[in-house]
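Let me begin by presenting the structure, written as structure tokens, before commenting on it.
Missing here is one protein chain; the remaining ones are kept as they sit in the complex.
Here the chain labels run A and B in written order, and each chain numbers its own residues starting at 1.
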Amino acid sequence: MSLVFYLFAALTLAGGLAAVLLKNTIHCALALTVAFAGLALLFLDLDAQFAGFAQILVYIGAVAILVVFAILLTRSSETPKDGVYSKNWLAGLAIAAGVFAVLAWAVLQSAGGLPQGAAATPAVTVLQIGNALLGRYVLPLEIVALLLTAAMIGAVIVAMHEKERAQR
Amino acid sequence: MITDNTVGGILLGEGILKGLTETAKNFAGSFVSAERLTTVEYPEQRVAPIEATRVFPFLVYDGKDWEAGMRCVACQICEKECPPKCIYIEKSKDKKPDAVGKPQFYPTKFDIDISVCMSCQICVEVCPFEAIKMDTEFELSTEDRFGGLLLGREQLSKSNEYYHEIHATEAANVDASLAAGRAKVDAKTTAVAIAAAVRGAEVPPRPAEGGD
Partner (left out) sequence: MVERMDQVFVLFAHWLVGFLPAGWQPVAAVLLSVVVIICLFPALFALTTVLERKGLGRIQNRIGPNRTGPFGILQPVADGIKSLTKEDIVPLSADAVVHFLAPLVLVVTVFMGFAVLPMGRGMVLADIDAGLLFFFAMGASTELSVFMAGWSSRNKYSLLGAMRAVAQMISYEVPLLMSSVAVVMITGSLSLSRIVEAQNHYTWGLPHWYIFTPWGLAGFVMYAIAATAETNRSPFDLPEGESELVAGYHTEYSGFKFALFFLGEYLAMFSISGLGTTLFLGGWSAPFSFLGWVPSWIWFFSKLMLSICVFIWLRGTLPRLRQDQLMNFAWKFVLPMTLLNLMVAALWRFLGDGWERWVICSAILLLAYLAMGWLGMRQGHIGPRRYRYAD
């Protein structure tokens, strides 16, 4: 738990908080991008190069852009009239606290299993990740690929139906 | 099967390669041949204008004195024919001999507003006295937008030698037709004089001959 870790954690938290508290939706999306960047930096701090760079490539390079396009094209970039706080904020707080408690318990449970003061985190090379993905974890990989293909085909079909409807 | 109903050849990218070779030739050629590099670094280098170049009109005068030798007789035909009406002429009260010797009026004021002139050359075409011709001078920028672009008769008068410089063949033709005109007038006056001399004792008052 070094100073660097606290800095990155603060950056991520600040980005996340800004993403829910800011009024302008596009500003929220950009703050979310900062949160993604903070997560990537945390991965890099743990020497997980592949995860960190893939996080930047996928989340900042694709997901953030997708979010921003979606905001723009659905015209919800104007600030909502009633403000950003919802009426049922107490219920929301309770649910969020419950989820946080479950996650914290899970993390602390697994952290107990690690040797204390692990000197060097095992350096996982991309080669090892590749071998694992296509060796031991090939089934989850193929299922995820199938899921993504289905999503893409679905998107194309939805768009195609719209085009046909527009042509008639 | 591979028929040529395709755009631009059979192979995709063929057009691009042809284009690339053409630009490479242009690039390399621009260092060696003037045909490829047609740019001229104006104003240090200039391209000689072609003979039929025309910019704005000027008044031709014969001889050394621009006032006495001016061919214009203030007939005001060009003023009337000018489409944007950029010519302003004031006729004189007295007369002076013209290019072929007859006493004619002359313009005391001949102004052309070159900010209005559209270089249509109609004034040149209608002038019966070959007095107004087109100049090739175009570097006429001035800081005075109104007075500086209103050229008076002194600025507009340029010699016949200058006319020969800028439009050689045209000037030669004009000179030939003016000389022919003068010769005809001379022949007529000579014939009249001979007829009068032949007719007898009372010599009628001689008409003035030529110019003096």
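Miscellaneous remarks
One rule holds for everything that comes next: a residue touches a chain if its C-beta (ideal position, glycine included) is under 8 Å from a C-beta of that chain, and two chains touch if they have at least 3 such contacts.
These numbers were taken from a predicted model, which means no experiment stands behind them.
Within the whole complex, touches from the chain that is not shown fall on A, B. Within the whole complex, the absent chain has one touching residue among B:G19, B:G63 or B:P103, and that is B:G19.
Not every partner is drawn; the one left out touches subunit A at residues 24, 26-27, 30, 33, 49-50, 53-54, 56-57, 60-62, 64-65, 68-69, 72, 125-127, 163, 166-167.
Interface residues of subunit B with the unshown chain, by the touch rule above, are 2, 5-8, 10-13, 16, 19-20, 22-24, 26-27, 30-31, 36-39, 41.
As a convention for this text, only the chains that are shown with their structure count from here on.
Subunit A and subunit B have Cα centroids separated by 80 Å.
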